[in-house]
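Left out: one protein chain. Kept in place: all the others.
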Amino acid sequence: MNNRMIAIIVAIIIIVAAVGVYAFSVSNSPDTSKLRISTTTSLEDTGLLKELEAAFEKKYPGVDVQIVSGGTGIAIQYGERGDVDLMLVHDKKREEAFIKEGFGTNRTEFAYNYFWIVGPADDPAGIKGLNATSAFEKIAEEGQANPDQVKFVSRGDDSGTHSREKRIWNNSGVGYVNVTNQTWYIESGKGMGDTLILANEKNAYTLSDSGTFLAFTKNGKIQLVPLVTTGKDLLNIYAAIPVNPDKHPKTNVEGANNFVNFLVSPEGQQIIGNFGKQQYGQPLFIPVPTNPLPSLIVPLLSIPA
Amino acid sequence: MANEIIGAIEQAIYLIVTFNPELIEITIRSLYISLSATLIASLISIPVGGMIYYYDFHGKRTLINLIQTLYSVPTVIVGLFLFLLISQQGPLGNLNLLFTPEGMIVGQVLLILPILIGFTITALIGVSNQIKELAIALGANAYQTIITIVKEARYAIMAAVILGFGRAISEVGVAILIGGNIRGFTRVFTTTISLETSKGNIELSIALGIILLAIALIINLILNYLQGRE
Partner (left out) sequence: MHIIELEKIHKNYDDLQVLKDVNMKIKKGTSTALVGPTGSGKTVLLRLINLLEKPSSGTVYFEGIDANTSSNVRLKIRRQMGMVFQKPLAFKSSVYDNVAFGLKIRGDKRDIKNRIKETLETIGLKGYENRNALKLSGGETQRLALARAMITDPKLLLLDEPTANLDPISTKKMEELILKINNESETTLILTTHNLSQGQKLSDRMVILNDGHILQSGTPDEIFRKPKNKFVADFVGIENVMNGDAVGENDLVSIKTDSIQVFTVTEKRGNVNFSIRPDEITISKLKIKTSARNVIQGKVQEIIDTGSLIKLIINAGELFTVFITRDSLIDLEINIGTPVWMYFKVSAVHVF
């Protein structure tokens, strides 16, 4: 080994050490020019957040809103690790746990819509007109008897939608543990879009958020129809939770609070309430101007004929 | 089905020829990130590959085997590893690299380093031993000899660099886990394609796919041209 090689090795060690020192010495103060939001795919994929982001950035110039979308599971993970400043998710139980463990400051509901049970137009299990739990019971019963005709596709990805599906199985007489090993029960392990395409291919039932479903039927990618669209079990509430700066000092609290206030402001609520009217002929989300959500919820979305 | 594909391609071409701003922005960002990663990885791997090639040391064979094993490491594993490292909870969280293009560059560098180092070594081994001896006999020291061999193997190394670039620009694991697919900030070809496809927006996906193919074609033409000049 000659001198030059030793010099190279020394140089590498110095560079690595410098990066290390830099990593631990960079200031711990939050960067207010960036607002990082982790969110569930349904808010991002429908395009609602794009509009909200544009309006917010117009109102607060100098703040760059960066949206990371994934299932609710990973969105909450990002929050727990302090990689984002704000979460927009739809899984009340996990949200409450998040706050209870001290990761979030508060929970503000800002929009809702309904999960839909969708399936083949000929409805082989005959669930149309039932409520969500009875519909699931019927699917399980018919699926058992006739696994070639009646199938159900699950997200199976720990997302908010999947979490809701589990709850409906458990609220029904069937129980989630009893369906996962059934032949008529298929787990896609993928996002809503892929799951809808799979359900369409298999002529199966599935649980979908209304926004993604409408987007897919609109352009003729799938032929499934909505069969059960209302009821308490299907209510889908979106909430915003700023990450707790006590846990993660670099959190941009100011930006997060501004965004939450914007969501429930008349301007934000108008954007939410109008979103999708033009494209789908009906709004995809219903705004929640006050907190908490009124207990009386009127089914807004009509089933397309 | 065939109609659907033709229709999608038609619309994709329409998006391209009208210079759809989103398409252009994603193209420029993808190229910036993957070209930077390829450049940095090349600057590291060519000297490192040269040293591994030139020096005989204990465990050299094992090291090369290890590098070759890493060729096929799943991109999501690299992404996950780096995510745990640079997440705010991770040891390098203070670098603020997560969800940034710079973080993606680091990830892609890690991803393609094994391929670049390994293929550099293979390229150098491909140069006849007589050329190595010639350089030494003419008075080259170790460093000058490595430079000479690298120059002799330049086209093979260039091919390795292009292969690395190909892996960088077509990978999705690092892009999604480290970049976070943030619209207007870290969204690149592959993350857009998977997102738009899951949204059912096939046209944009196909348009991006066509651009990716075109880039691959252009790169290969450049490589062929360079080799033709040899």
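Going in written order, the chains are labelled A and B, and every chain counts its residues from 1.
What we mean here is this: contacts are C-beta pairs under 8 Å (C-beta built on N, C-alpha and C of every residue); 3 or more make two chains touch, one makes a residue touch a chain.
Since we're looking at a predicted model, the values are computed, not measured.
Q: Based on the whole assembly, the unshown chain contacts which displayed chains?
A: Answer for the hidden chain's contacts among shown chains: B.
Q: Which residue, B:9, B:51 or B:131, contacts the hidden chain when the whole complex is considered?
A: B:131
Q: From the list B:63, B:125, B:140 or B:210, which touches the chain that is not on show?
A: Touches the omitted chain: B:140.
Q: For subunit B, enumerate the residues touching the unshown chain of the complex.
A: 130-131, 133-141, 144, 148, 151-152, 154, 230
Note that in this section only the chains that are shown with their structure count from here on.
Q: When the centre of a chain is set as the mean of its C-alpha atoms, what distance in Å lies between subunit A and subunit B?
A: Inter-chain centre distance comes to 32 Å.
Q: In the complex formed with subunit A, which residues of subunit B make contact?
A: My answer: residues 47, 51, 55, 87-89, 91-96, 98-99, 141-143, 180-183, 185-186, 195, 197-200, 202.
Q: Flag every residue of subunit A that touches subunit B in the complex, lowest number first.
A: 1-2, 4-5, 8, 19, 22-26, 28, 31, 36, 41, 44-45, 50, 53, 64, 66-69, 81-83, 190-194, 197, 212, 215-216, 219, 221, 248, 250
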